[in-house]
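Only a single protein chain was left out; the remaining protein chains are all shown in position.
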């Protein structure tokens, strides 16, 4: 286990540095100049040069990258703005706040969104899939498959906008989504995020229903499930202890990917519901040519995927003793 | 005042995410087809609506407080404001864009400002100064006297030293974002080379403070509209004693009617009254609500839906710059219940289809294209008469001295005059020219381009359409050797005179510059220089208007594009909401909260 973690952590670090480097150099491949955006509309050459210097863009690209990278571990000093302690991801080109602080500020929103919706879509998705599998060919199964087909084919900005328009503005069924920190008031937290959770879950649930149904059907015809029944185990035990176990592996796989991508930022959801999370941050960073913010959000998304890959791999070993971590 | 419009245009790169830019302008921001024409606007109200605003210079009497109150004004209460973005700079010296400048009206004062006298009637008056400035030395020397009783938020008096300091610090290396005009006039074009700012202890001699109340500017050449320039937020004042350089951007010190009580970057801001602001000294700011709650992070669609629904606290909510979302335009325009809460105002920007004069050398061809131009078709594609108006001049109607003319009969023949175009082409060296037309690669632009192509083909002009990446649009078209014959571009005046229009868009030709037609006519350049040197503002404005027509007649460097109409909603308990015709955002100065 320790060896596995060490190896994977090293691998992850290498991947993250590569992603950071690719992002960094790609940013400069696009001819939009962030210094030009930090210079007034009428921008004399000396002022432009000054803006470039202020943003650190007058250094050779490689030096900029290494400085940025070193800042993460050692912190950096910014002339006039003071020290940016490690892990320093730089100051935003746009709002001039330390990027790390902004990320830390936005993370709870995205994590709350992720946790709430993933609990819903995991429970409902897998539950519906199991019910469908146990009622193969019966009306319940058909309802589940039609529902998941609909869920799979709608888009978040469609459902989300529709939900906002009718539930919030027209019928006043629920209040406008907002983020209240969990530590302030757990009830308000859940209520404020309920709509985005449900809408996000609608999109994802379908995947889990279909996946759970098909693997469950497969599992139910497995020999060891028949053995369990031959041993006199009750149907509930057979389903929960034996068949479900086998469906966990593929579900863990897609769940890991989904959660990682949600942590990386549910851009459309956050935009639709005006939630200030990582997704909004990343899209703004792109639009504003805000390199430090862009680097941070890309890196965060990449880190989420890398970390969840490791978690999923470790989870495989927990779920299935045949899998060895190596 | 439209630095943001420039970056906002880049925003359209991700148009598919429906991130509609706030102060969108030009055809890049035109609503998609389907947003139909207004069914409610009558002919008279259209004339009314599109009457150009009047901006004149006010007297010392005009400069005395308090502000002119809007009808039915109520003091007190909390008003909510929702928009997409937080303000990038709280240090006034780093502010250029109209949206941030509008916000700064609440915390920052300057020597001069715009006083709203009535609907469409504005005066440049003294804000901290007792009047709009005294000119001497043929327009090279400007003298301002500070009012009595003007104070910082801590109660200390605002002095001439603060004003001088505020000008000097703009030369410091860390300030790059603001306007350059006053600095250039005091020193040289590349002003950062002339002076490095006051922090090293070195003063700028061109600004003098003979006493605590008097500030004197010595420009190197005459500038009749220095009082317009000084009204920009970029020349707002910063206290010498509290200046923390870079950090001031996070911790500004208020001279305006409000103090920032709480600010969560990119999320929200709460403003409370500044007890040391005296309405009797302020002719500009009404400051009627006791508190302001500003929230950021809302797309125009969400703002529109909330304001349409108008429930609960949203009744006391408005938006500084969020326009009605394109997908709701028709619904909003046609809903009679919303008309009392719907604000309309044409943009103060100039939008043009430039000719590249290096390539399209024959003026007959350029004029033929002007005659043939499918104005009406483009208007239909862009959302119809509710969202745009026909413009026939280079200067926007909101600019002082604007001269109304229609050389190519666009209003008479909005669908294009093909016969006249053919006639001109026949006189030209090439009756069947080919035009390489670069356009922003968005769905709306694509449709407009097809309309242009089909229309010009009728006159015998072949259009080769070149779709271009939105994000790099300005960089590509801004190159002198851009390989294109025609392309759209926009320009917003920094203050409502032509002094920040013609000298720029017909100025130096260079890569990344703003002379996108590459006009190098010596007669016109000389005329621009002459008018710039005029000491009398009224005379200068009149001359600019005439020059506008002359350029169009003798050079025809462009086809004037449609002028977009901004549509904004506000909550039913928000009073005094009006889109400012010059800054094109809802000014906080007249806002109040109705009791019911």
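Labels A and B are assigned to the chains in the order they are written; within every chain, residues are numbered from 1.
Just so we're on the same page, a residue touches a chain if its C-beta (ideal position, glycine included) is under 8 Å from a C-beta of that chain, and two chains touch if they have at least 3 such contacts.
Going forward, contacts and distances are computed from a predicted model.
A.B. asks: So one subunit is absent here. Using its UniProt record, which name fits best from "Peptide ABC transporter ATP-binding protein", "Stage III sporulation protein AD", "RNA polymerase sigma factor" or "tRNA threonylcarbamoyl adenosine modification protein YeaZ"?
C.D. replies: For the chain not displayed, UniProt's protein name is "Peptide ABC transporter ATP-binding protein".
A.B. asks: Check the whole complex and report which displayed chains the hidden chain contacts.
C.D. replies: Spelled out, the missing chain touches these shown chains: A.
A.B. asks: From the listed residues A:69, A:233 or A:307, report the one that touches the chain absent from this view.
C.D. replies: If we include the chain that is not displayed, A:233 is the one touching it.
A.B. asks: One chain is left out of this view; which of A:101, A:218 or A:320 touches it in the full complex?
C.D. replies: A:320
A.B. asks: From the list A:56, A:116, A:160 or A:246, pick the residue that touches the absent chain.
C.D. replies: A:246
A.B. asks: Determine and list the chain A residues touching the chain excluded from the picture.
C.D. replies: For chain A, the residues touching the absent chain are 137, 222-224, 226-235, 241-242, 245-246, 319-322.
Quick note on the criterion: only the chains that are shown with their structure count from here on.
A.B. asks: Could you state the distance in Å from the CA-based centre of chain A to that of chain B?
C.D. replies: Taking the mean C-alpha position of each chain, the two centres sit 39 Å apart.
A.B. asks: Touching residues of chain B toward chain A in the complex: what are they?
C.D. replies: 2-3, 6-7, 10-11, 13-14, 17-19, 86, 88, 96, 173-174, 176-181, 184, 189-193, 234, 245-247, 249-250, 264-267, 297-299, 301-302, 305-306, 308-309, 311, 471-472, 475, 494, 500, 504, 512
A.B. asks: Can you check the complex and tell me which residues of chain A touch chain B?
C.D. replies: Against chain B, the touching part of chain A is residues 30-33, 36-48, 50-51, 53-54, 79-82, 94-97, 102, 105, 157, 161, 164-165, 168-170, 172, 176, 267-268, 271-272, 274-276, 280, 283, 286-289.
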